[in-house]
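Okay, here's the structure, questions in a sec.
With one protein chain removed, the remaining protein chains of the complex are shown where they sit.
Coming up: chain A.
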Amino acid sequence: MPLENIQKIVLVLSGKGGVGKSSITTQLALTLSLQGHSVGVLDIDLTGPSIPRFFGIERSKVRQAVGGFVPVTVHDAQALPSRPAGATTTGQQIGPLSCMSLGFLLASRSDAVIWRGPKKTAMVRQFLTDVIWPTLDYLLIDTPPGTSDEHISLLENLLKQTTSPDSPPNQLAGAVVVTTPQAISISDVKKELNFCKKTGIKVLGVVENMAGFVCPNCSECTNVFSKGGGHAMAIEFGVPFLGSVPIDPAFVQLIEEGTRPVYPKGTVISGRDVGGHEEMTDGATSGTTGELLVDKYRDCSLYPLFDAMISEVVEGIQGRD
């Protein structure tokens, strides 16, 4: 059983592209790790893999061992250094994190993977059967947009593997569905919720991403992509609503350039003052490449949101066992 080391499998789905599935997957994984769980991330977006970029491990390559692929390690289990000023998270014990993506197997990062359905199906199956995961509390599976080949194969394989008598109970825990607030996105994501209904996948909750942008100049929040659509949809379909995630340019910068998030004094996001404990120096940022992504993420304004979200999801999952 290739997935026998894994306690819980969580899918991250969305009918719409570019709503932040990979971004949300990354943050869920980082937060789970910060809560001390061991986490794996499997990226089955074959024609547009983003996970390697998000974790800053684009140059890594997957090793082949007897029995399959060895996933790329992002960080091992360890105690993070306590943060100097205003530290609430001191000497935190974090769980290990590893990733698997087709991106690690490509010769060049700009190579297109031009595959039709059957080949994608075969690759998804290979990812589910031939990856040697370490012992994991959670495996997050990041998916491409839509409801087609990759999704059908993923579920066929998962349902077959997780319902066998020797797999842990409720191993396929369910799906987190990501949307943005505008109606165009909601209408595609409703299709994904119907897909979950049809295939019997439990929806753990809806996350509304890109809900509002706080102007770094005047701290006014603009609803760039409208607002409230995700919540309304969750109510309509009777599934939990996990929360709204605003656009945080500091998070984008953390991913793109690896700089530790710093906020100007007085910035308030979701009613919480995240204003800097260090003076904001224009352009200059305090992050160095030597620090772990997960360490720097603790300073991101989105971390408390995800911390609460993960606690809710984990409680929900454990409540069913």
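The working rule: contacts are C-beta pairs under 8 Å (C-beta built on N, C-alpha and C of every residue); 3 or more make two chains touch, one makes a residue touch a chain; residues count from 1.
Convention: contacts and distances are computed from a predicted model.
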Just by its UniProt name, which of "Small ribosomal subunit protein uS7m", "E2 ubiquitin-conjugating enzyme", "F-actin-capping protein subunit beta" or "Cytosolic Fe-S cluster assembly factor NBP35" is the chain not shown in this complex?
"Cytosolic Fe-S cluster assembly factor NBP35"
Contact residue for the chain not shown (choose from A:7, A:31, A:147 or A:244)
A:147
One chain isn't shown here. Among A:192, A:208 or A:299, which residue touches it?
A:192
For chain A, enumerate the residues touching the unshown chain of the complex.
15-19, 22, 47-48, 50, 53-54, 64-69, 105-106, 109-122, 125-126, 130, 144-149, 151-152, 180, 182-185, 187-188, 190-195, 198, 213, 215-218, 220, 222-226, 247, 249, 252-253, 255-257
